[in-house]
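What you see is the complex with one protein chain gone and the rest in place.
Naming follows writing order (A, B and C), and every chain is counted from residue 1.
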Amino acid sequence: MTTAPPGAPDVVRSAYAQLAVTDLARSRWFWVDMLGLHVQYEDENTLYLRGTDELTHHSLVLRRGETAALDHIAYRVRTPGDLDRAWAFFSSLGCPVRRVPAGAGARGIGDAVRVIDPLGFPVEFFHHTERAERLIQRYDLRRGAEVARLDHFNLCTPDIPAAYRHYRSLGFGCSETIEGDGEHEMYAAWMYRKQTVHDVAFTGGAGPRLHHLGVATHESHQVLRTADLFGALREEHHIERGPGRHGVSNAFYLYLRDPDGHRVEIYTSDYYTGDPDHETYRWSVRDDRRRDFWGSAVIESWYKEASPVLDLEGRPRPVSDSLLDESAVRIGADGLG
Amino acid sequence: MTTAPPGAPDVVRSAYAQLAVTDLARSRWFWVDMLGLHVQYEDENTLYLRGTDELTHHSLVLRRGETAALDHIAYRVRTPGDLDRAWAFFSSLGCPVRRVPAGAGARGIGDAVRVIDPLGFPVEFFHHTERAERLIQRYDLRRGAEVARLDHFNLCTPDIPAAYRHYRSLGFGCSETIEGDGEHEMYAAWMYRKQTVHDVAFTGGAGPRLHHLGVATHESHQVLRTADLFGALREEHHIERGPGRHGVSNAFYLYLRDPDGHRVEIYTSDYYTGDPDHETYRWSVRDDRRRDFWGSAVIESWYKEASPVLDLEGRPRPVSDSLLDESAVRIGADGLG
Amino acid sequence: MTTAPPGAPDVVRSAYAQLAVTDLARSRWFWVDMLGLHVQYEDENTLYLRGTDELTHHSLVLRRGETAALDHIAYRVRTPGDLDRAWAFFSSLGCPVRRVPAGAGARGIGDAVRVIDPLGFPVEFFHHTERAERLIQRYDLRRGAEVARLDHFNLCTPDIPAAYRHYRSLGFGCSETIEGDGEHEMYAAWMYRKQTVHDVAFTGGAGPRLHHLGVATHESHQVLRTADLFGALREEHHIERGPGRHGVSNAFYLYLRDPDGHRVEIYTSDYYTGDPDHETYRWSVRDDRRRDFWGSAVIESWYKEASPVLDLEGRPRPVSDSLLDESAVRIGADGLG
Partner (left out) sequence: MTTAPPGAPDVVRSAYAQLAVTDLARSRWFWVDMLGLHVQYEDENTLYLRGTDELTHHSLVLRRGETAALDHIAYRVRTPGDLDRAWAFFSSLGCPVRRVPAGAGARGIGDAVRVIDPLGFPVEFFHHTERAERLIQRYDLRRGAEVARLDHFNLCTPDIPAAYRHYRSLGFGCSETIEGDGEHEMYAAWMYRKQTVHDVAFTGGAGPRLHHLGVATHESHQVLRTADLFGALREEHHIERGPGRHGVSNAFYLYLRDPDGHRVEIYTSDYYTGDPDHETYRWSVRDDRRRDFWGSAVIESWYKEASPVLDLEGRPRPVSDSLLDESAVRIGADGLG
């Protein structure tokens, strides 16, 4: 773990995401019955979900909405004082900032600060969260993909170097990148606070949009089971890409689209990044193993489609086009060029 | 596969077992909820179960009874004419033989012949059985151990060479044995008609008694999941032995005891035995890998305990003591000597 | 297992294939170092290989040749007398037939009969084969894909119903098919003698050509390891399709191309087909799960490319175009239409 810079909030980890979905019952089937997330709380308008290894209130909130979108991503910070630092940090950047007192925001979450960050994403910071019953060894409650925990957010943003600089200023380390030959040709970056490959990653593309949520399982056979379950129910159209092995991160993956088209990655295997001098591993955009270690082509929709994000008033954020298009680089079987 | 000798019924495979159990609800929890067998039919007194890969009506019948016991094991034969051959074969041996017309015996089974074989076991032979809906790809119906099919019967009998000779006379091949230094010192034998390591095996011990039923899963992680499920529910006392790798058969195994003490082996990985000249592989009783390839000790109850068997009138069969006691041979960590 | 018709040779199983390869050292890297086949014998012109569960001399022969091709596929028959039946059976069909005495053909194989079958494929029948050292539990010798055994041959042939009728006349059962709406619209068929889904399958296309050899591993993680190994060595271009789950057979698969372009399928999980009344399971060509249970598109080269086959004099056999083209049927993500 790198240390938080003076003045920046000390982020512990990616903590939860809140998605607007148009059919809560259908979303419950996807996220609870098929992916195996545990229902911590539900009412007619919301579902609070967590993985079976998670000890805090939730890692995903599904809110009934008119249109499918990302309400916000949320990071947990180390101390209550980090909320004031978050306020000051983003205010000084001229970003919209709002305090959300406990009870006014998501259930189970204490006082929070919400901002529209310099990349245009709605981001919440909080410290306090309710503890939840330990389910780590409740094998009897496991279902479907047997999701253990939220792993990361993946964001579509037009200017990867700008996203990289912003998160560096928040004290995030960088585990891996995809780069071109030019000096500033960065196509993608994976950045972390917890001791894994990432808490957040950036995919070059029109943004701000949410590319996907990454959730972790313990072993690869659980990923295969997930795909088998969708096939068994003739719901295989929810499978967008994979299973495969990522070059970046070395994780075994499967990409699914939920009933609203929100993308989720079932992700397993990772490596430790906690040493103070952990080095960034740089992939060339010309290595066809970067996106799939086995050289399989990436699906066009995976490059092009993503979820819109909302501002602090719940209005869709405008989207800017990408500066660099990785999919235009044709390498091996991959690329749309 | 070896060919059936003239006059002997042409056995296709081990097909099903019928067990008497004292608490049908509790047995349903064990076999259906925990092991994942599919309920093909049930009423207040019986449960008809099968594995998810099985295409015939059932591979296990649980009957409500006063005392826990084996009613009979059943083999499927190739043609209706093999029922007459079975009748003649066992009659000529002076064994009790009874015809059970369709409808008078187990549901879903056509005309059958039941015998008390020369080893003292109640054995049914049948040809016709109802087909059942194909569940092979219904991953959504898989539960617990995800049992795919019945694999074999394991019988406690005092005289292993006699058991071996009897099943050879029925055209069974012998895949593996455990033998001592003496010429006729056979401690155990594994015999087959279908092209796997076995349909039936013999464990030296007081008999006739049923040592266990073997059921197959596809991969080893399903065996580990089964043990985890029992632990999660604080029902770990149902786990008797394993998981481990057998030396004999090379299968990965876990032994459980059902609520009445009937033993079941969750068994995965096996090898092909279908060539006409398939040779018997002989283990020395002095090789501590024969029972567990990793050298783990066998549990005393596994050597000593087994289920009683009933005669054709449903009375408990008397038991004779073993001639040879493998557990008395102390090898490495194994043995009670 | 179905019974062999009177007059037809009693085929036990698919036994081995002999391939001509242009660079034996490079082929040795692929089949031995990467797939993990065991070298039973080698000299400067040939390699005799087998899987670690196989107890006979070889299941694959690689012969140094000018051009890459299939020399022949070989079936083991139950008795020496079945060689005469094979001679008579194919002679009566007007097929080229040749006797190959022990020593004149492949090492470790006794007297054989070779024919060009009515589908135009070079096929050998033999009974006697040398036994080989048992390696089933030699985990220390396992490498790469850890291939356990040959599973099946997959043949490209223009007229699937004709291929189906021919193999039915040889006593093969049919486990699964892909069919269209028309009465005789059969796109593919899977046929067996041993108690698995298949010994041979037919893929509609220009033929006679060898589509692939199928080799079996015990568990899916071995298939993933294989793909990882090719990626690790930057040899990912050998990976053509998958990993994925087949709808047909329910097997987990990975298709690779060897240095000459010969295709091999790493295949794991299967089901028992040995009952006398085993029914054919029929897939509609309109079900996008038939080729990949998860709905992934089939790769164009997989539909179009295959290995040429040689006649009994070693000359390339002429190829006829397909009558039906499954790849022209566009279903879901699959098809080239």
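Here is the rule we go by: contacts are C-beta pairs under 8 Å (C-beta built on N, C-alpha and C of every residue); 3 or more make two chains touch, one makes a residue touch a chain.
This one's a predicted model, so the numbers in the text were calculated from it and none came from an experiment.
The residue touching the chain not shown here, chosen from B:132, B:206 or B:224, is B:224.
For the chain missing from the display, the contacting residue among A:64, A:194 or A:286 is A:194, taking the whole complex into account.
Per the touch definition above, the residue from C:219, C:240, C:260 or C:275 contacting the chain not shown is C:219. One chain is missing from the display, and on chain A it is touched by residues 1, 12-13, 53, 55-56, 76, 78-79, 131, 134, 136-137, 148-149, 194-195, 218-220, 247, 250, 269, 271-272, 274-279, 281, 293. What chain B contributes to its contact with the hidden chain is residues 220-221, 224, 227-228, 230-231, 234, 236-237, 239, 243, 245, 247, 252, 288-289, 293-296, 332.
Seen from chain C, the chain kept out of the figure touches residues 137-140, 219, 221, 225, 228-229, 231-233.
Just so it is clear, only the chains that are shown with their structure count from here on.
Comparing each chain's Cα centroid with the centroid of every protein Cα atom identifies chain C as the most central.
Distance from chain A peaks, on a Cα-centroid basis, for B. In terms of their C-alpha centroids, the spacing between chain B and chain C amounts to 34 Å. Spacing of chain A relative to chain B, judged by their CA centroids, is 50 angstrom. Chain centres here are Cα averages; for chain A and chain C they lie 44 Å apart. Within chain B, contacts with two or more other chains are made by residues 137, 219.
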